[in-house]
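One structure, pasted below without further comment.
Every protein chain of the complex appears in place save one, which is left out.
Here is chain A:
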Amino acid sequence: MDEPVPPAVANNMAAVAASAAKPKAQLEIQDLKTLDVTTLTPTSKNVISRQATINIGTIGHVAHGKSTVVKAISDVLTVRWSTEFKRNITIKLGYANAKIYKCENPECHRPGCYKSYRSSTDDSPLCERPGCGGRMKLLRHVSFVDCPGHDVLMATMLNGAAVMDAAMLLIAGNESCPQPQTAEHIAAIEIMNLRNIIILQNKIDLVKEAAAKEQYGQILKFIQGTVAEGAPIIPISAQMKYNIDVICEYIVKKIPIPVRDFTSEPRLIVIRSFDVNKPGAKVDELKGGVAGGSIIKGVLRVGDEIEVRPGVITKDLDGRMRCSPLFSRIISLYAEENDLQYAVPGGLIGVGTKIDPSLCRADRLVGQVLGSVGKLPEIFISLEVNFFLLRRLLGVKSESGEKQSKVRKLLKDDTLMVNIGSTSTGCRVTAVKHDLAKLALLSPVCTQEGEKIALSRRVDKNWRLIGWGTIQKGTILSTSD
């Protein structure tokens, strides 16, 4: 696309693309009988026909058109969340998946030969270029995740590994660069350990060419010496759908295929869980609970016998905790609107199970771990940790001054919040010796020795980070089946 299209036309095109995708698309058949996980890659046709395998964090201010950019690429208008009248407009966009294609007709030139459609589109749609008549080939299936998500930050901090595979940083072309938040965004990219960055200079339709060039220079200068140095800067107009093909080309060419572990025992971290039954469903039509999350490693298949840990937790009359891991079978798998027979790491995966749906209501399984029966880590009820405390709280902006910001030592009976992997729970300090502490968990956690933890305390009515630790040893909670 060489010149901006009037908005009305662009909207029409979007509408056409959307309606074209409505009927069930021709997707690759996933056959469990012939599945050989050792041959799968994040670009295997059978996989990317149905699910995303590359996670891209979108970073930028909402007012710079973040949701419009994601819509322009994925054709999905993400559900927005806003709480505040003004300031702190905390808008959290949803997950959105997109397929990226290239036209196979050699007559189609770059960048116009690259194109993106929503996740449920056919694998080889007709090229839209008038007179081309060629077919497009599916090259990538990506998942856009709004960043910096705090859970992503925490996971990165605790594990050091990058959760996202790349970042797309959005800058408004009609404002000077840097804006205060731009530096913040680059710092977030740094924290999240992202090396593959694409910078989008959005709203280019609103400025004159000279201004756009000037800003391009400002951006170049600004990213010098940062993690974003050397990243491509693409002028776009998400509103006009201008240069979206260039973004697609860069996603294909600049973002390396991530290395994934498909052969280990599968493990999924639950980040949502729900009961999808219609009210009054009869017993024979009742569907089991659904758990949604990201697969950390391995491949989940329909029919797999699975376990969810720690499962249902109860306390008896004298306060003793018990837990019963949930044992079930995978009935269905899906990624957005696509059904799957097997699911690999990448994007958000929904797992339909036979678990009592009322146990899954309202995110009750969030933070739990799903995997093969007998292959998950132990469930600990108390931990012995090697810890160290910050001297002062981060930020040091407390109005009460220095004294307030000092982190006081751990004492017996302190009640803290502990983040372990993707799980949070409370704990009570039962003993402290030098840099070792014993923590009684308020809820059992499925984890393992050597795992990193973060400790937070209620200070000034907020959970404030006070230190880090490593699990040295844990007391296993015996399960009641």
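Throughout what follows, a contact is a pair of C-beta atoms (placed from the backbone, for glycine too) under 8 Å apart; a residue touches a chain by one contact, two chains touch by 3 or more; residues count from 1.
The criterion applied here is as follows: contacts and distances are computed from a predicted model.
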Next on the checklist: For the chain not present in this complex, what protein name does its UniProt entry give, out of "tRNA-specific adenosine deaminase 2", "DNA 5'-3' helicase", "Eukaryotic translation initiation factor 3 subunit K" or "Cell division cycle protein 123"?
Outcome noted: "Cell division cycle protein 123"
Checklist entry - So which of A:Q51, A:T68, A:S116 or A:Q201 would be touching the chain we can't see? => result A:T68
Checklist entry - For the full complex, which residue in A:L126, A:A431 or A:I476 touches the chain that was left out? => result A:A431
Next on the checklist: Which candidate, A:A188, A:I295 or A:V344, sits in contact with the chain we can't see?
Outcome noted: A:A188
Item to check | For chain A, the residues touching the chain missing from this view | outcome: 61-63, 65, 67-68, 76-87, 89, 91-97, 118-120, 145-146, 149-151, 153-154, 157, 180, 183-184, 186-188, 190-191, 239, 271-272, 274-280, 313-315, 319, 321, 334, 336-337, 348, 350, 358, 361-367, 386, 388-391, 393-395, 403, 406-409, 411-417, 419, 424-426, 428, 431-436, 438, 442-443, 452, 454, 456-465, 467-470
